[in-house]
Every structure is written in structure tokens, then in C-alpha cells.
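One protein chain omitted, others in place.
And then chain A:
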Amino acid sequence: MANKIEFRKIEGSSLQYFALVAIFAFFTALGIVAYILDHEFHLSGLSNRVPWGVVNAGIPYFIGLSAGSLIVSALAGVFKIERFKVFSRIAAFFAAAYIVAAIASIALDIGKLYHFGNAVIYFNPTSIFSWNAFFYSSYFVICALYLLAQFEEMERLTRFFACLAVFWAVLVHSGTGAIYSFMYSRELYHSALTPPMFIVCAITSGLGLLIATLYFTFKFTKRDLEIRLLRELSLIFAGLVAVLGYMLAVEALEKGYIPAVASATKFVYLTAEHGIFWSFWLLMIFGIIIPFLVVVIPKTGFDPRLLSAVGISHAAMVMAERFFLIVPGQVYPSEYLPGYEIESLHTLEGIIVSYTPTIFEWLQVIGLLSGVFLAFVVAAKLLPILPEKAVVMKE
């Protein structure tokens, strides 16, 4: 028989609390300033050869965090795992906040913000991005309703929304993967593995950040958090991290097997002079191998600090994964006529171009992430999303 879980608002009157609010608000504001300056004076590293950079990578990144967070939250509802219920509100809240960050990422990335409404007014049924605009907004509504059902403690409705939200999260995330992977004109983009990989990656990054957020939140608010709960989340995390590593390896080997893209593959995976090589191998080492080992080795796998550290490390490296997904297909030149290299007299076509994100681009991504955490610390004071304690109940 499950005990009733007490959700309670935090008091939020300490100096530390306001300091935290101020820090997050500062970085959020900095992101907005960076956006304004970038669009006014073109301070990004983008070019006509690389029109999508890290701000664009922020879209799948935040959607991933959102979907991951939501799937974790909904585990409790869908599979009736009572002990995960303590996380369900906090995770559902993050799911909603991250999807807003993802939509904000699109808003920051596009050139004409005041034309943004056209994306819904002139819906294009053949555009995957157009469908996603619909998915993202509807997904936000589902997250909000799911959270509302939890606040009102409506058991059956919560379960219904949990199921719907998981289904929608998979849909949203497959759709986002398809934005990139259906690009048949770029060999390095085109991969049927991308949408399923996005879902795995979403859960791992969402889980990784959730583990860390839970640990720090409970510590900060001096609430009880039993290590067994973190451990269970970490095991799911490690299992899926391994699946992600497997998928990345299969994709790399498959690309390397095709003679037509062999030189591009060599450039991506084996050329250490370019950032792309590092984005892949840093992801492999700090995003996959180390987090997996830390969780599965018993000596380290029960330490909440280490679990939080690898959770953050993985979530940060997933940004490298997004970079790795979006950038190589642009910097590597396309072959217009088989057997012929080209050298453009007037553009940068035909050569490997470099793309280095500027501080102004990074600040926009950091600003969005700060915005999510700003919303969280404010919400923890206004809404009952944090459980009084998270300990395993005796069954």
C-alpha cells in the first residue's frame, strides 16, 4: 500500500535562494543581449555554407531534455511504479520548461522573429519542421495538462496524460530527428538511425540532468533523498547510454563502409585537426564510456555526487552530439558532378569550411538553459512540485 507523497513548496526566503535566482536571471538576460547583438551585427560563426550552428543545435538539445524528463516522469504513471512518483511533478515541470526553451531556441535562430507566426499560419504539410511546430506546441499543452492533473491529484486522468505524454514525446522526438535525417541532399545527415537515436539520447540526457537536479535540489532544500532511488534512475541511464554508444558505432561503421562517403567519414571520425572529430570523441569518452563505467562499477555507482557529475557530463556531451549531427554535413563539401572536385571562384563551395561557434552563440544557449532553471527555482516556491522527501517506501 503506497503512502501518500507530500509535495510542498519551498520557503524561498534565504539569501542563497535569491542569489540563485539572481545568477540564473543574469545569465538569461545575458543570452538575450547576446541574441540582440548577434542579429544586429552578425557576431555568429555562421556563413552561407554553415547556416545552422549551435543555436540551432539547441532545438534538438532542449527537446531531448524535455522528452527525456517527461518519459522519466511518466514511468510512474504508465507502469505504476509508485516509488518514482516522487519525481513525477519535478520531471513534468522540466519537460514543459524545456519545450519552451526549445521553441525559444527556434525563435532565437530564425532571421525574422516577427514572421514566426507564419510557421503556423502557412502550414506546409510536406515540411517536417512545419509538423514539428504543431507537435511542439501541442506537446507543451499535454505537459501542462499532465502537471495540472497531478496538482489536482486526479489519479486516472494523470495516468491517461502520462500515457499520452510518452506517446507524444516519442512523436516529437522522432519528428525532430527526422528534420535532420531526412535531408537526402547531404550524405552525412541522411540516416534512418537518427530518429530512434534521438529518442534514446533524449532519455539519457533528460535522465542525466534529472539525476543531478534531484541531488542538488534535495541537498539545497535539506530534504531526504534515498540513494536507492538515484541508483535505479542511474541504472536505466547507464543501460540506455550503452544503447546510444552502440547506435553511434553502427552508424559510423555503416558510413565508413560506403566508398562514396569514405573520405567524408574519415574527415569526421579521424581528422583531429577539426572540431568535429573532438565533438564525436569527447561525446564517446565523457558522454558514453565514463558515465557508463561510473554507474556500473559498484565502488562509484552508489555515490550521488559521482552519479550527478556523470549525469551532467553526459547531458553536456549530448550538446556535442547535436553539434556532431548538424555541423559535419554542412562543412564537408557536396559533390555536384561525380568524379570532379570543384573550386568556386566566388563562394566557399568545394572546400572544407570551418565553423567555430562564437561566445555570442554559446551565450544564447546558456541563456536558455539558465531560463529553464530560473523558471524551476521560481516554480519551486510558487507550486508544490517538490516532494517533502524521497525515500523508498516499505512494501
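In this text, a residue touches a chain if its C-beta (ideal position, glycine included) is under 8 Å from a C-beta of that chain, and two chains touch if they have at least 3 such contacts; residues count from 1.
In the analysis below, contacts and distances are computed from a predicted model.
Chemist: Just go with whichever of "4Fe-4S dicluster domain-containing protein", "pH regulation protein F", "Cation:proton antiporter" or "Oligopeptide/dipeptide ABC transporter, ATPase subunit" UniProt uses as the name of the absent chain.
Modeler: "4Fe-4S dicluster domain-containing protein"
Chemist: Which of A:Arg186, A:His274 or A:Lys381 touches the chain that is not shown?
Modeler: Hidden-chain contact among the options goes to A:Arg186.
Chemist: Out of A:Ile10, A:Ala133 or A:Met197, which is the one that touches the chain we can't see?
Modeler: Residue touching the chain left out of view: A:Ala133.
Chemist: Quick one: which of A:Ala144, A:Val170, A:Ala252 or A:Val296 touches the chain that's been left out?
Modeler: Here the residue in touch with the unshown chain is A:Ala144.
Chemist: Residues of chain A in contact with the chain that isn't shown?
Modeler: So the residues of chain A touching the unseen chain are 39, 42, 46-49, 51-52, 106, 109-112, 115-116, 118-130, 133-134, 137-138, 140-141, 144-145, 147-148, 151-152, 179, 183-186, 189, 329-330, 334, 336-337, 339-350, 353, 382-383.
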